[in-house]
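In this view, the complex is presented without one of its protein chains, the others remaining in place.
And now, chain A:
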């Protein structure tokens, strides 16, 4: 998947959690990724984050610390 598409998807999810009350938006966003993103997608996600995470919403970047790093395939 292209980094642009991945960024768009992650940001779309962030858009929802940003509107939710409470201070745990990053945790909840991360939980969503852990629940629904297959390890390959999370690996691509980390590759992009590790490369600076261009275009990612700040909430996504904050959430990255709570996202489970997939085991090396």
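Brief remarks follow.
Going forward, contacts are C-beta pairs under 8 Å (C-beta built on N, C-alpha and C of every residue); 3 or more make two chains touch, one makes a residue touch a chain; residues count from 1.
Note that in this section contacts and distances are computed from a predicted model.
The complex includes a chain that is not drawn, and of the options "Multiple sugar transport system permease protein", "Protein-arginine kinase", "Formate dehydrogenase alpha subunit" or "FAD-binding PCMH-type domain-containing protein" the UniProt name matching it is "Formate dehydrogenase alpha subunit".
One chain is missing from the display, and on chain A it is touched by residues 1, 5, 8-9, 12-13, 15-16, 19-21, 32, 34-41, 70, 73.
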